[in-house]
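Only one protein chain is missing from this complex, and each of the others stays in its spot.
Each chain gets a letter, A, B and C, in the order it is written, and its residues are counted from 1.
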Amino acid sequence: MRLSFSEDDERFRREVADWLRANLCGEFEQIRFRGGPGDEHMFSGERKRWEQRMAEGGWTCIGWPREYGGRGASIEQQVIFHEEYARAGGPGRVGHIGEGLAGPTIIAFGTEEQKARLLPGIRNGTELWCQGYSEPGAGSDLANVKTRARLENGRWLLNGQKVWTSLAHESQWCFVIARTDPESVAHAGLGFFLVRMDQPGVTVRPIEQITGTSEFNEVFFDDAVCDAGDMLGKPGDGWKIGMALLGFERGVSTLGQQMLFQNELDEVIRIAQANGRGKDPVIRQRIADAWIGLRIMRYNAMRMLSGQQDGSLSREATAYKLYWAVWHRNLGKLAMDVLGPEAEVIAEAPYELTRLQSLFLFTRSDTIYGGTNQIQRNIIAERALGMPKEPRPARA
Amino acid sequence: MRLSFSEDDERFRREVADWLRANLCGEFEQIRFRGGPGDEHMFSGERKRWEQRMAEGGWTCIGWPREYGGRGASIEQQVIFHEEYARAGGPGRVGHIGEGLAGPTIIAFGTEEQKARLLPGIRNGTELWCQGYSEPGAGSDLANVKTRARLENGRWLLNGQKVWTSLAHESQWCFVIARTDPESVAHAGLGFFLVRMDQPGVTVRPIEQITGTSEFNEVFFDDAVCDAGDMLGKPGDGWKIGMALLGFERGVSTLGQQMLFQNELDEVIRIAQANGRGKDPVIRQRIADAWIGLRIMRYNAMRMLSGQQDGSLSREATAYKLYWAVWHRNLGKLAMDVLGPEAEVIAEAPYELTRLQSLFLFTRSDTIYGGTNQIQRNIIAERALGMPKEPRPARA
Amino acid sequence: MEFAFTEEQQMIRETAEQFLADHCDSAAVRRAMATEAGFEPELWHRIAGEMCWTAIHVPEAYGGLGLGYVEVVALMEQMGRRLLCAPYFSSICLGANALLLAAGEAQKERWLPAIADGSCRATLAWCDASGRWDATGVSATFVRDGEDYVLDGDYRYVVDGHTAGLLIVAARTPGSAGTAGIGLFALPADTAGVTRAWLPTMDQTRKLASLRLEQVRVPAAALLDAAATDAGAALANILALATVALAAEQAGGAQQILDIAVAYTRERQQFGRTIASFQAVKHKAADMMLKAEAARSAVYYAGCVATEALAGGVADAELAAAASLAKAYCSETYFFNAGTALQLHGGVGFTWEYDVHLYFKRARASESFLGDAAEHRERIAAGLGL
Partner (left out) sequence: MEFAFTEEQQMIRETAEQFLADHCDSAAVRRAMATEAGFEPELWHRIAGEMCWTAIHVPEAYGGLGLGYVEVVALMEQMGRRLLCAPYFSSICLGANALLLAAGEAQKERWLPAIADGSCRATLAWCDASGRWDATGVSATFVRDGEDYVLDGDYRYVVDGHTAGLLIVAARTPGSAGTAGIGLFALPADTAGVTRAWLPTMDQTRKLASLRLEQVRVPAAALLDAAATDAGAALANILALATVALAAEQAGGAQQILDIAVAYTRERQQFGRTIASFQAVKHKAADMMLKAEAARSAVYYAGCVATEALAGGVADAELAAAASLAKAYCSETYFFNAGTALQLHGGVGFTWEYDVHLYFKRARASESFLGDAAEHRERIAAGLGL
């Protein structure tokens, strides 16, 4: 058991840091530390250009195999990359759904033709992806898919609605789970579709959020067309592929996420030092608690990654989402309490929030999306602790 | 809305206080502040004599109608009595199950013969009662009654086991819910029996508790005899009567209980002042929180009692048990933390605990007995908020 | 002991409930909160003229109804339920109370009738950017200059400070500190040297402002003379009364957001059943109810104490303790309930369209306003001799 990285890894760290220092400047200076949660709608043009700059430097998709344009980077290297990226204030990645979700899923389930056709756009930062998972009214019940797909003249026609889709405006592609078998229920009869966004059958409508901004969208499919060759797997594979995709979500980016958390916590600490609330014993307790929680989050993640070399989802990994979501939500509250009465004052009328206000409000969604805390606790109890599922209700 | 008592009530308060001052002394000095939760096994002889002294003064069963030996005291007077009793350090009442539970139940459901025969013993402090509610393995599932009663030669013979019965050794009577219809399940087919403890068919076995003491007992019935005239109501009435009895538990004694809580909190505050922990900002927060919680408990109870004049169980009453149980449990923990490392040191080897250690350990049962916190939350959600019961499981 | 509303109080409460349900629905709140003033004059006129809420605890001698603070508490609870956007809290629970506790007879006669009939909207300004809610937050100064006083200083977080017609401001003699040397002044908002600016806030349902006083000259009669230049204790009592009212508003909000959440969970289906049937959901709701009920007990109690305090019947320390008790409990309860309601709503709780966020933001704003739970607990600890 050891906390430090190897010399090779440290060399790699310097390489990343050097590249970022040389490139995340000039026109990109303005997007440093921007585009994170609560700020995802900002600077989308600049952030798209930044994605391509990253690609030129060979810093997109570094965890992908070399044959698909990646670097085949080790877990350590990926961790280091995400840490340095966050440390340097790298902006929220507009390409992260392609790189982290769509790409790995295509690599795992796609045909060679699909890989050859779709992966380069992700790798090169020229094609962005968004996700069509949740449906209105389904919430955490992901299998409750009502969007339908029917095959007509060799093309799939999709009808239905997805919700909570971020970056839908910016993306060229959306992956969509839809029901291919109209008679099916729950997990069966689903297909996994790769759908072009730029077509008449697709409409994007922003959702106005608690923050007054609209990172998330509703996406409507009205006979949206998906070529037969743009289905991943076969009809009926949708659930299996979708679950595998969710598995890719956990992992190496967590330590980068933590670095962003650290930036936020540091800001809170600076404010507490400046406005005198850092002398308040109760605030001190809470800041120390946040600091402890974040340090532990780091070692949780390192255990999770160290144990994940074999690809299995370890016991500790089931608790990770719940852990960070609650921590982050508490940090948002702490930020407000450290600010005291000044926490209320917004940046500008009518309703432009400060960064910490956005943090406060946005972190309320952390405990909801990607499976609410309640769902997470069910998962922990059932999968990690082997406790029984709730008995199915008797039919009324 | 008004907080103060009427002049008549204040006169009554002085009367109670005067009587206690004149009587709770001499041989009874040693039992002041004794016999509460965690201490119920102590001084049972003295406390039985005290019960009779109370009876002589006309201070038992004051809320009962005059015709059954009570004073027909108003709710305000009962509240005052319990407050003054607790303030004076009146010992834990060995007669409280008879006075507060058995008696009111007999008054409500008994025949005139039963009332005439059974109430005077309670009123005069000569016959003590214990309760046979819980069964091993049933826990909060009160309807899960396995104790059976069969009628033979005009007498009921009881077989089964009850648990968590306090004062079983001291009592002349036990009320027992038992199944009269062996085919029945859950709430149906139960009877409510008044059983003499002093008979060969009844065996009492103390339960050794977390404190090393044994306030609670198991009670075994092996063909225990209950005369036909000692059944309350009819076969099948058991659940109805039992539930009514539980209803009598809530009420006027709560403000007396709160006075005991106040004594405990005052002791914690004194310790904090003495040992310097009262300067610790975190401890200060917790003590203030406890103080706030207890004050609110008082006004919760007053609202409950003010609203209860019509006998209905108000919305706020459903939350009362959960509220005080959690408060008291937190106080136990606070007491330990105020003591700091000294909290560990017991009064005497091998295992005689201090009063506050007993409080700490005993309060862990507050959130369990009489319906666990989990059951209480179900009750609040279903009865007060009208949320649906959990669907019955489909049969496997 | 009669710890329940009297029939008259019950009637006031029910009338308020009905009025607000009719006139203060989500659309009305959203209309009002989007404006800089933060309230709709028509509604204010009805509240004052028709409902007479502005007159409720003002003595009959000054054009009021002469009722107690329990009635104010009952109203504030209902206003909190509906997120009423109106300068009631500022004008009545700050302004009127300041006059009642600190003004001389002539000053009361001059100002209270107009406040009671709603034609004058008052507020109280005391703390500066430090955000210290007690006398130590007063940094503005006053000096005597002939027949006048000259006031200088900055105020922040002044409720409805940009729209009130009458400003009651706390200032101190230069060099004084703590609770000593405080004076309260009543001055029309258009007095020369007063500048004021809206402070747009995250919670849009209560409007704050900053005030600047530069060489503001007021006649000697502007000094509230019952407490004169030793108004530290009066200021503490005024703030305690305001705190009780705020706590009542919080208790109302905590109850309403519980009701909204329960209604939503009963409607919402997931995994083939209404989510209200899940134990995790039920237990959250149960915890919310326990807190909402306890919050109500706390504010009714504090309302009784405040009524007696206004009648001169209790010690300052008792009023302060009751206010701190209520504020500490209600602050945490409202935020807990609003946060839990947001969680129980899932994704839609995160949208602008649903009302949950309005409660959530109001809960946060109210939590820190006039001191958060930790601050009030510390006050209580000090009062316990710790």
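FYI, a contact is a pair of C-beta atoms (placed from the backbone, for glycine too) under 8 Å apart; a residue touches a chain by one contact, two chains touch by 3 or more.
A quick note: this is a predicted structure, and the numbers were derived from the prediction, not measured.
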Residue in contact with the excluded chain [from B:Gly89, B:Pro120 or B:Gly139]: B:Gly139
Chain not shown: contacting residue from B:Ile75, B:Leu151 or B:Ala343: B:Ala343
Touch criterion as defined above, residue of A:Gln30, A:Thr111, A:Gln199 or A:Gln273 at the omitted chain: A:Gln273
Residues in chain A touching the chain absent from view: 1-6, 9, 76, 79, 269, 272-273, 278-279, 281, 284-285, 287-289, 291-292, 295-296, 299-300, 302-303, 305-307, 315-316, 319, 322-323, 374, 376-378, 380-382, 384-391
Absent chain, residues of chain C that touch it: 278-280, 283
Chain not shown, touching residues in chain B: 134, 137-141, 144, 163-164, 207-210, 212, 280, 282, 336-337, 340-346, 348-351, 353, 357, 360-361, 364-365, 367-369, 372-374, 377, 393
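Note that in this section only the chains that are shown with their structure count from here on.
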Farthest chain (mean CA position) relative to chain B: A
Whole-Å gap between the CA centroids of chain A and chain B: 54
Multi-chain contact residues (two or more partners), chain C: 273, 278, 281, 374
Touching two or more other chains - residue numbers and ranges from chain B: 281, 285, 391
